[in-house]
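Selected chains only, in their assembly positions.
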């Protein structure tokens, strides 16, 4: 919490109603474990999970939009109580449209964390767009700020800490 | 052993009867490997295991208190001879109370290693509270000191080395 991103003032933080997360490269470090039958494992991080539960407890919803499909993601989201899970989203901007309509929210009420160029259409729309530290250079440039931690190593928790600190007026 | 933490003098080290370990982020680097049926694997470190056996041989008990439940943790603790294993501990301070009562120990006889905010209620009670190098900033601040190694990469062994060096008057 030493240095909060300039973009995130208290007004923006209190306005946020939804945090949209990418999976591969954000909730994970981008690794895909393959066996003979295709992808078999994903590696998540315990401190990200704790952050997601803290944010939900503070009344901010969490959604996951992923370009891939993975039963491991379904299992992890179930454990964390993430009800809004959109997998196989070829066009993430369309997926966001569906989410906003379903939840009756505005783009400005949404924060988003991504790592690669398919996330840029989300970054340019939402109120607070964050790239993980090891994001693709183009995604990093399109975001409002970058985390200090890489994806899969607590980057999501870092953003949650920023938002909660700003909302509580710290 | 180049630089021992200021908090840990020989008197404190010799008074220690119990080392309490968190699992995710301490005995592991915080990674949770998920497959279709939920969490499937945890990654421990061989040099931590060796340290735990050295500490037990020196007469200091080792206990594990984890907020999650995992059969992998049960298997690892069985291999290492860790009899005091408390999983699914929503409130870690309550778990410590049960442990202290069962083992007839005082808080001041306990060292603890943690990585995140749920460990802080333990940190403020025990005689020697250590955060792993990559701990959450609030947990790091609440601990007496930090390891130089991150969780899951020998941080537990480092603390064991400190304690054994101090007890032997090195």
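By written order: A and B. Residues from 1 in each chain.
By our rule, a residue touches a chain if its C-beta (ideal position, glycine included) is under 8 Å from a C-beta of that chain, and two chains touch if they have at least 3 such contacts.
In this text the structure is predicted, and so the values were computed from the model without any measurement.
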Report the copy count for the entire assembly; 2 chains are displayed in place.
4
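In the analysis below, only the chains that are shown with their structure count from here on.
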Mapping chain A onto chain B via their CA atoms needs a rotation, nearest 5 degrees, of 90
Gap in Å, rounded to a whole number, between the CA centres of chain B and chain A
31
Residues of chain B that touch chain A when the two form their complex:
24-25, 28, 30-41, 68, 115-118, 134, 136-137
Given the complex with chain B, which residues does chain A contribute to the contact?
1-2, 33, 40-47, 49-50, 71-76, 79, 152-154, 157, 161
